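First up is the structure itself, then whatever we jot down about it.
Subset of chains shown; positions unchanged.
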Amino acid sequence: MAMDEMPDVPDVTKKFLYVNRKAPYGTIYALESLEVVLIGAAFEQDVSLAFLDDGVYQLVDGQDTTGIGMKNFSPTYRALGDYEVTKLYVEKESLEERGLTPDDLMQITYEDEDDDWAEKPSIRIVSRAEMIDIMADQDVILSF
Amino acid sequence: MKFGIVVDEGPYTHQASDTAYQFTKAALEKGHEIFRVFFYHDGVNNGTRLTVPPQDERNIQERWTKLAEEHKLDLVVCIAAAQRRGILDENEAKRQGKDANNIAPGFRISGLGQLIEAGIVADRLVVFGD
Amino acid sequence: MSTLHTVNKSPFERSSFISCLNHVKAGDAVLMIEDAVVAARKGSAFAEIVEKAAKDCTLYVLGPDLAARGMGEDDLIAGIKLVDYGGFVDLAAEHDRTNAWL
């Protein structure tokens, strides 16, 4: 999409949360949710991503889609830092139920401009209780 | 109050578009403003004028078109999602070298920025999907 | 500051209903629409979970969807409130945000 198509929006900053609860590839929701995040990044809002339930599979390392003939879009998560999307909350309980650990996830980092561009992890493992608080602290929740 | 509405599924297959329509109508009747209805994912399929539902069934596209006419609703079909699924307006068809278009009256094709804008401008964003 | 959660799938078919209940905050509202209305029926395998959830948050069910599935007020678990589309709009307006458990 051309940037010149971007609408003029009021000068407010809202907290946007993108909720990802579905596995990748079986349906397109994960991919098209990521497309919204990328476009949304241009609007300078306060953006967070939540990964819970089967959404945690979106971040699993080593995805290889050669056999299914679909595009592997997981590298795009690694690029989110360049778009200043740096808060990827992953629910601990969702990982555990699925036999996954944080080590099974991709390494996603960003450079913190407020800390001399130090490289920091974008993925933050949170408990369900913390996830509830994150959800309750938003202006807009988009789930697909 | 200003509402933004998101419709994520196509007509008939899932109830999402029906519920979104009933919600939108009820909000208008209560005097609320609908800032925009944004059609994403398979939701873009609500915007084809080529559907021919059985005569004893609701016509989902015509219902949206009529509501948009009556209340000057902004019905926006996401361009990226629409391209994947074959929903085109005259301009897009020309640009993509396609010999036909199928967008319904009252719908317009635009970018995902319109969805973010709805999130920023509207007091409440309500999402309908599968 | 509270949230209106919407759920549209049967708890017998999908986990979204339970996941929603696991993520509500005290004072939130949960509205069952579309196929989720079957969760509101008394005597079902989910009734106990729903009754427990009703202590923390307010549970609503969309009447038109309930009627379409052959149910009425008499079939509801005690405490679940019936709303129509206008009531759905009011709930969305009264709460600070909506969270759709799709």
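Each chain gets a letter, A, B and C, in the order it is written, and its residues are counted from 1.
Just so we're on the same page, a contact is a pair of C-beta atoms (placed from the backbone, for glycine too) under 8 Å apart; a residue touches a chain by one contact, two chains touch by 3 or more.
Bear in mind the structure is a predicted one, so any value in this text is a computation, not a measurement.
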| item | value |
| --- | --- |
| Assembly formula [one copy per chain kind displayed, counts for the whole file] | A x2, B x2, C x2 |
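Here is the rule we use: only the chains that are shown with their structure count from here on.
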| item | value |
| --- | --- |
| Between A-B and A-C, the pair with more C-beta contacts | A-B |
| Centroid distance [mean C-alpha coordinates] between subunit C and subunit A, Å | 28 |
| Touching two or more other chains - residue numbers and ranges from subunit C | 97-98, 100, 102 |
| Sequence positions of subunit A contacting 2 or more other chains | 29, 139-141, 143-144 |
| Subunit C contact footprint on subunit B (complex, rising order) | 1, 3, 8, 15-16, 19, 22-23, 25-27, 29-30, 32, 123-130 |
| Interface residues, subunit C side, partner subunit B - complex | 6, 8, 33-35, 64, 84-86, 88-90, 92-93, 97-98, 100, 102 |
| Of all residues in subunit A, those that touch subunit B in their complex | 1-2, 5-7, 9-10, 12, 14, 16, 28-29, 32, 35-36, 39-40, 42-43, 45, 139-144 |
